[in-house]
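Note that this complex is displayed minus one protein chain, with the remaining chains in position.
The block that comes next holds subunit A.
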Amino acid sequence: MSTRTLDPTRPTIVPGAQRTLRNRVTPGQTVRDSLAMARRGLIKVRRTPEQLFDVTLQPIIFTVMFTFLFGGAVAGDVASYLPIVIPGILVQTVITTSVVTGVQLREDMDKGVFDRFKSLPIARIAPLAGALLADVLRYLIATTITITMGLVMGWRPGGGFVGVALAGLLVVVCAWSISWIFAFFGVIARSASSVQGISFMVLFPLTFLSNAFVSVDTLPSWLQGFVNVNPVSHLVTAVRELAGSGTLTHEVGIALLGSAVIVAVFAPLAVRAYMRKA
């Protein structure tokens, strides 16, 4: 690509007929475009740090609230509830955070700059993938604060630093995958508030009807059926095992497989809807 400066005294524009042109995007360009868009997302976060209120405050409030609210009832006392509830809250909080991805995407898409993105020869998925990649920062913050809160309250995970770090990473990866669902809602919805509405209707059953806060065998059998197939349950179990004892089990595989399926289904849906939306 030419990097000559515009010189008004002589013609510098290469005529359209003399240009070498491609009609498809290479995988390398897709990655570069997505990273450029992610960079934009990070600059936006730096400009409007108040966007990070939810990922800093929510983990603190949820961790304290749920631990003291259910600790005595579910596990007898707060200390013995921590190993159960901290992985649960970690998963729930980070996934809840991913709803904002869809809401912000909706607000963003209403701006004129998205017209320019569409008129550029870039990978079609880049504006979406970039926004979602930038949100990984939010998941990392939420993960760190939840784990820190747990440690402050007396949680002593047996998996050690490596186990906890791997557990956190797994949660971030899964939350990013799930955010494609909300990105899809963000693209098809008319307004940001409706994105929030639909997303929470999906989110609440998914996170609460799981083993995140209570033991599955306390539930009625019909509910156990759902809870046991809920991918969030598998993620919570995987996190408990990783953080609690540092063991990698098939639950990790199930969680990652579920995430891959979600991306495979919702990423193309979201991109197609995004392209249709004029």
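Methods note: a contact is a pair of C-beta atoms (placed from the backbone, for glycine too) under 8 Å apart; a residue touches a chain by one contact, two chains touch by 3 or more; residues count from 1.
Keep in mind that, in the parts below, contacts and distances are computed from a predicted model.
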Q) The complex has one chain missing from view, so what does its UniProt entry call it, picking from "ABC-2 type transport system ATP-binding protein", "RNA-polymerase sigma factor", "Thioredoxin domain-containing protein" or "L-lactate dehydrogenase complex protein LldE"? A) "ABC-2 type transport system ATP-binding protein"
Q: Could you tell which one of A:Leu120, A:Met201, A:Leu223 or A:Ala264 touches the chain left off the display?
A: A:Leu120
Q) In the complete complex, which positions of subunit A touch the hidden chain? A) 1-8, 10-17, 19, 21-25, 29, 32-33, 36-37, 39-40, 43-44, 47-48, 111-122, 126, 278
